[in-house]
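The complex appears here without one of its protein chains, the remainder shown in place.
Lettered A, B and C in written order, each chain numbered from 1.
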Amino acid sequence: MRFYSDNTASICPEILAAIREANEGQAKAYGEDPWTQRLDAALGRLFDTPVQAFPVSTGTAANALSLATLSPPYGAVFTHEEAHIVRDECGAPEFFSAGARLVLIAGEHGKITPDALARALDANPPSVHTVQPSVLSLTQATELGTAYRPQELAALAELAHRRRLKVHMDGARIANALAFLGCHPAELTWRAGVDVLSFGATKNGALAAEAVIFFDSRLVADFELRRKRAGHLISKSRYVSAQLLAYVESGVWRRNAERANAFAQRIGAAAAAHLLHPVEANEVFVRLGEAGKQALRARGFEFYDWGAESSGEARLVASWDQTESSVAALCAALGTL
Amino acid sequence: MRFYSDNTASICPEILAAIREANEGQAKAYGEDPWTQRLDAALGRLFDTPVQAFPVSTGTAANALSLATLSPPYGAVFTHEEAHIVRDECGAPEFFSAGARLVLIAGEHGKITPDALARALDANPPSVHTVQPSVLSLTQATELGTAYRPQELAALAELAHRRRLKVHMDGARIANALAFLGCHPAELTWRAGVDVLSFGATKNGALAAEAVIFFDSRLVADFELRRKRAGHLISKSRYVSAQLLAYVESGVWRRNAERANAFAQRIGAAAAAHLLHPVEANEVFVRLGEAGKQALRARGFEFYDWGAESSGEARLVASWDQTESSVAALCAALGTL
Amino acid sequence: MRFYSDNTASICPEILAAIREANEGQAKAYGEDPWTQRLDAALGRLFDTPVQAFPVSTGTAANALSLATLSPPYGAVFTHEEAHIVRDECGAPEFFSAGARLVLIAGEHGKITPDALARALDANPPSVHTVQPSVLSLTQATELGTAYRPQELAALAELAHRRRLKVHMDGARIANALAFLGCHPAELTWRAGVDVLSFGATKNGALAAEAVIFFDSRLVADFELRRKRAGHLISKSRYVSAQLLAYVESGVWRRNAERANAFAQRIGAAAAAHLLHPVEANEVFVRLGEAGKQALRARGFEFYDWGAESSGEARLVASWDQTESSVAALCAALGTL
Partner (left out) sequence: MRFYSDNTASICPEILAAIREANEGQAKAYGEDPWTQRLDAALGRLFDTPVQAFPVSTGTAANALSLATLSPPYGAVFTHEEAHIVRDECGAPEFFSAGARLVLIAGEHGKITPDALARALDANPPSVHTVQPSVLSLTQATELGTAYRPQELAALAELAHRRRLKVHMDGARIANALAFLGCHPAELTWRAGVDVLSFGATKNGALAAEAVIFFDSRLVADFELRRKRAGHLISKSRYVSAQLLAYVESGVWRRNAERANAFAQRIGAAAAAHLLHPVEANEVFVRLGEAGKQALRARGFEFYDWGAESSGEARLVASWDQTESSVAALCAALGTL
């Protein structure tokens, strides 16, 4: 029974059907197909504002292309020290931006506070000798399974904008945050001050489909050239766009996220004594001790270690396609620890 | 009736079925799934030699990652002036390699001759003041729809290796070349001296699936880090690998290519008086004059202009899923010009 | 007797004196010293227009920083195939620009014609799949010892600007061109349409001093950050600026260039039967045959081979500090071949 990652999940039926339906005859390539042509409108309806959206096939590409468009090579991107762009992308932001620097900010439960951001900005005053503060990148839901509230986002974005930074959101799991908070997509993004969003669908039911969404069309700048140059302009674009359209238009984005979140809540409740962070999305972080982890594994549960070696910490991720029985079994097992 | 590009083609049934079949339950991500784990063996059988293969989702990624692995930032990549890496990738080779230079070589029908390569190498003797000759990149089939014979490849590779260059092949349409020449895949690749191959499936029936294939495992070097860093390590890797497995194991790679090639032969025969290049794959290049092109378009044929403005040239591409009737109609129309 | 290169020349007395004079007590660093502070004004007087000028210590830095400021990473820089930025900078333009491409243009005697530029531009129409034409880079005097006339420059710059390119001039030997043509510095630069100039002093009498001169202050953009980031902001900037000030204010720039040019004229006259290019600066290109070159070398003359192996070609460079006797001896020797 696997609780490794939502990357292990399968394609949900709505999206697989959409790929099949898009597979009728020929369609123009490189974004000139009818599916891609209607992506802006569909995402604009979801977010209740005009947007410009660009499909790509991985979250790393979405993040790194966003950052490279917002930051010059000598720019600084302020972000949480646990962010995916810091720990899991092998330096993609530096590569795509031709050398921008990530300035790391500590913070409880994977979140940056305005105070911490202010301190980091104050500690990095720009001069000709320094990298230039350019972007604030926030992760929603965070890498530790928590979710920023709209007012938290707004306070951070307000500070960032005041200091002339742009605001990027890594929304690989934004659906989970939206489902947990019961917010409208606008509330957690542009209304809170987000300029550019990496909108993830892959972890939540797609084959491979993410979109970079610009809420301010002036920021698009040279994004399309950077995407092409990075090998991320998909030739048969209809198949990525069809996934995204089905994802947002069928409402499966919310249903899948709600399902995964509900599983995580049950797991979190069963592991209440061991929780490292509040459970606010589909990930549960626990300290079980090495013995506790071994006990779970002995019963057939698969998951990743977390934290430093011999910290006894573990990450349990509930995917949209988790079976009821696997979750029930996990909860039962956690109850015995 | 579309003859724009094989990028407009749909997914062939064998590959769509493979995606559906791979969609059972959870699978480990990032290449640790059973499909990806068996890719080396399957491609090794196709090429009759042990290989290391890495799936990616675009041909531009396959090419640029290959070149960045083979060339240092101060390297020079020798290639035909019409190559895809020169004209259609927005500088991806330069981006991925951190600045390597493409040295362009002219040559009839999209092909480089050993003499031309020797002249280009002689004109670029290395010193501390110059970029360092590092790679020969060949396109098979070429961008002008022709195919290198095995002995042509061998002569070029032998010269390249003697001058200490590695040999890369852009095989976005290698299936078409193999089908035209009736060669075994080994003959057009490692037996002829190719070190690294961009093995394309997308144009010939896949959704989005290419593989970088190393025939010499020592050259793999840091490829995997470069791929991850470029956002080209697909999380749900099973779906890309399943496409590639179905492509090579079902034999559809050859059937689709033969079908497209046969269409191109018919179109070429119908346009014999107008041909710019021999028809040796699935692309037909013709000079029809502006009036000729207009006449075709008036009858509902869609295709790209080619060459300089008002050259009267056009490119007609036959995809694997071209309809018999559209090809017949095109041939008839060409006959009347 | 050395005719290798003007890089072998010594520091002229005016400039060495200026370094010594600047060496009084402490001075603020990184361009805030009084010498650097007055550089814009001094160069503005020389060029008869307001400029913004930035000292650096090598011509490669001046060129590559200029191009990186004018071209995006996915840009194309159009230039002569023999240009220094092509053949002698180990890919510095690609490095500084994060991957811009040099598009090479052939042309007699090291010069680009408007027709050739127009053809190159027409052959590189921009789309999302291609690098974006961004800069025309001209070398004055050219790498083959010739000089563009003001009207030639103006025609090229007019075409470049019409096609939305910026115009860079590599003026490592601009003093020699100015001396040969008897032009005012304005005539060969901004009045002819040059936007940014690499203004060289090193070859013509300095220790190590070049300036990047912007004739349009809006183009300065992020130049200073790029220079710092490349390690080319000299801490003890006064010593570079003092060289440049002495160079332009004493008039030695013209005297040294006239002296070197006059030597080249005498050598050119002595080698009239062997000339490959008109002698319009301080370099003389000759075809002497291998025997001829050996004969010269046997008499103690040192110089570089030129062109392809066994072409029998040679380059003879006259520096500002060439001795009368060495030039007379060389002319005599050439006369006997």
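Here is the rule we use: a contact is a pair of C-beta atoms (placed from the backbone, for glycine too) under 8 Å apart; a residue touches a chain by one contact, two chains touch by 3 or more.
Note that the coordinates shown come from a computational prediction; the quantities given were computed from them, not determined experimentally.
Asker: Based on the whole complex, identify which of A:R2, A:K28 or A:R101 touches the chain you can't see.
Answerer: Residue touching the absent chain, from the options given: A:R101.
Asker: Tell me which residue among B:A9, B:A53, B:V86 or B:L233 touches the hidden chain in the full complex.
Answerer: B:L233
Asker: Of the residues A:Y74, A:Y148, A:F215 or A:W320, I need the one that contacts the missing chain.
Answerer: Within the whole complex, the residue contacting the unshown chain is A:Y74.
Asker: On subunit A, what residues meet the omitted chain?
Answerer: 73-74, 87-91, 94-95, 98-102, 104, 122-123, 128-131, 308-309
Asker: For review purposes, identify every residue of subunit B that touches the missing chain, sorted by number.
Answerer: Given the touch definition above, subunit B has residues 30, 72-74, 98-99, 128-129, 132, 222, 224-226, 228-229, 233 touching the missing chain.
Asker: For subunit C, which residues reach the chain that was dropped from this view?
Answerer: Where subunit C meets the chain not shown: residues 2, 4-5, 7-11, 16, 19-20, 23-30, 56-62, 64-65, 89-92, 95-96, 202-203, 207-208, 225, 228-236, 239-240, 319, 321.
By our rule, only the chains that are shown with their structure count from here on.
Asker: What angle of turn lays subunit A on top of subunit B when you fit their CA atoms, given in steps of 5 degrees?
Answerer: Superposing the C-alpha atoms of subunit A on subunit B needs a rotation of 180 degrees.
Asker: Quick one: report the Å distance separating subunit B from subunit C, using the average Cα coordinate of each chain.
Answerer: 41
Asker: Round to the nearest whole Å and give the separation of the Cα centres of subunit A and subunit C.
Answerer: Between these chains, centre-to-centre, one finds 50 Å.
Asker: Two or more other chains touching the same residue: where does that happen in subunit B?
Answerer: Where subunit B meets two or more other chains at a single residue, that happens at 89-91, 95.
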